[in-house]
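Removed from the display is one protein chain of the complex; every other protein chain stays in position.
Chain IDs A and B follow the sequence of writing; residue 1 opens each chain.
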Amino acid sequence: MTRSAQLDTHRRLRHLISLENLPAAEMLRLLDRAESLRQEWFANRRKLDLLHGRTVVNLFFEPSTRTRTSFDLAAKRLGADVINFDIASSSTSKGESLVDTLHTLEAMHCDAFVVRHKENGTAEFLARHVRSAAAVINAGDGNNAHPTQGLLDAYTIRRHRPDFSALTVLICGDILHSRVARSDIHALRTLGVGTLRVCAPANLLPAQTELPGCEIVEDFDTALGGADVVIMLRLQKERMQHAQVPSEQAYYARYGLDARRLRLARPDCLVMHPGPINREVEIASAVADGAQSCILEQVGNGVFVRMAVLAELLGT
Amino acid sequence: MTRSAQLDTHRRLRHLISLENLPAAEMLRLLDRAESLRQEWFANRRKLDLLHGRTVVNLFFEPSTRTRTSFDLAAKRLGADVINFDIASSSTSKGESLVDTLHTLEAMHCDAFVVRHKENGTAEFLARHVRSAAAVINAGDGNNAHPTQGLLDAYTIRRHRPDFSALTVLICGDILHSRVARSDIHALRTLGVGTLRVCAPANLLPAQTELPGCEIVEDFDTALGGADVVIMLRLQKERMQHAQVPSEQAYYARYGLDARRLRLARPDCLVMHPGPINREVEIASAVADGAQSCILEQVGNGVFVRMAVLAELLGT
Partner (left out) sequence: MTRSAQLDTHRRLRHLISLENLPAAEMLRLLDRAESLRQEWFANRRKLDLLHGRTVVNLFFEPSTRTRTSFDLAAKRLGADVINFDIASSSTSKGESLVDTLHTLEAMHCDAFVVRHKENGTAEFLARHVRSAAAVINAGDGNNAHPTQGLLDAYTIRRHRPDFSALTVLICGDILHSRVARSDIHALRTLGVGTLRVCAPANLLPAQTELPGCEIVEDFDTALGGADVVIMLRLQKERMQHAQVPSEQAYYARYGLDARRLRLARPDCLVMHPGPINREVEIASAVADGAQSCILEQVGNGVFVRMAVLAELLGT
């Protein structure tokens, strides 16, 4: 999405479709807001009243646990009502178009649409068709973007390593099918991470033009050298064609993060993963559950980051 | 439903099953309440506290987007809690009868049941079996009635054309399978619309006895003459037997509302449709999205009308 389409005429964030071209100042404002909401939550454990009277619609065309629940909780903890739009049993089964569904829900004075869809560009498409003041938030479109994941990953890293310019961050795994990788790269580049490195089997690596500013290292052991953060990606078996990966065991042997490999990184290297994890496929249980793992912390931070996005987009 | 069954012993509305035999005074009270709730909403955009502590149960045995969501929002914006009763995954799959389900939910102190079912008479059947003070609201039963749609259509017309006696309202399309048409006719007759006219292919027209007080005109071009309002109906493909309509193209040629035809009506004729629309089947996109279209306004008004129904029936 072009910068102007995502921002309004006052250059304030209007929708959240992609982190590509999102100015660093906007990202930092969201991360700072997440931090203040987090502190407020831990101080009181009370719901806020910021979005009282507002309605957030979850439009999930792909199954999801964590992301949908995370947005659901984020909205409720800000005092909003949530409509979980069950696509399978909805009138889209009567052939209504997505845009007509959007306009119908806008006519009911819904304020935000959280959209997940297997097709790239769905959230942007909806954002272009919004007629009211409602905001569209991309909760994942195909392999294109998952901006709240990119933000929560940046937020999680910042809580541990505030000086991004000194960091080496390695993203490893199925980059080709990963909207998480794309959003992480956009976030971390914009926020000034010193070295961004990606590692994947050649057939799970997109063209270099899709990896702006990234070092590409095919051998995982080599790639881990000097890493302050390693973000492991889920093997997106459901999006792969047959035989892109010979076997899970062979994949794990070459690209699985186990305890031996983790020792090749810096001693305090953070281990991250967007979840859900495939244990002993891309990551060893001992590492996923180990002292350096931030995986569950990412999940918790996701709620605060989504609260921040909702609060900022709905203008409160 | 007989008048006495829908009203209580003080002649106040107790359930909302059908607009047939509903006194004009009751209808007007609901429309006026919708208007005042609308104004309150736009002034504050805050949820009201009228139904705090009350529980509204959505019992939808047919898929629905707009109606279920509309009731869901209406209840929440009045401060009620909503139980969306997922029929497919419920104990009705264990063979529990509908009446036992009703009594179970009443025993849990649920206050209103919003019922959609493909069988005519389901809501009335449930209303007859209610044992508590709970209200039953028909959200559509077979081709019989959809009273909140009838009310919201009347409400929408009244906002634009307050003097009903001077109006010619045309309802066009699949009258035979349409609960919307039946409820619109009951509402508009009771509220004193000057001329009520229906237009449909002969095989989609019910017996004249089902169209009390209506002119019947088979040719659509002729029917449009002098119309102040035209209500287009959805071609209920899912309720039709094979070959009731030869083809969508043929149907559109004879009964589709396009720009040329709309010019046969009065210049400021309102275009309405209960949605979801079949574009280029019963209505041209240019008309559905045009300046005379009230289709999305109907959607928005539906929430206020349902708020009014819930508030009145739950006695607050």
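Assume contacts are C-beta pairs under 8 Å (C-beta built on N, C-alpha and C of every residue); 3 or more make two chains touch, one makes a residue touch a chain.
Predicted model, so just to flag it, every value in this text is computed and none were measured.
When you scan A:G192, A:G225, A:P276 or A:G315 for touch with the missing chain, the hit is A:P276. Remark: the omitted chain is touched by one listed residue; of A:S70, A:T122 or A:N138 this is A:S70. Contact with the chain not shown here comes from a single listed residue; of B:H109, B:H160 or B:R254, that residue is B:H109. Across the interface with the omitted chain, chain B contributes residues 52-55, 81, 83, 85, 89-97, 100-101, 103-110. In the full complex, chain A touches the hidden chain at residues 41, 44-47, 63-66, 69-70, 72-73, 76-77, 88, 238, 275-279, 296-297, 299-300, 302-303.
Going forward, only the chains that are shown with their structure count from here on.
Chain A and chain B, compared by their mean Cα positions, are separated by 41 Å.
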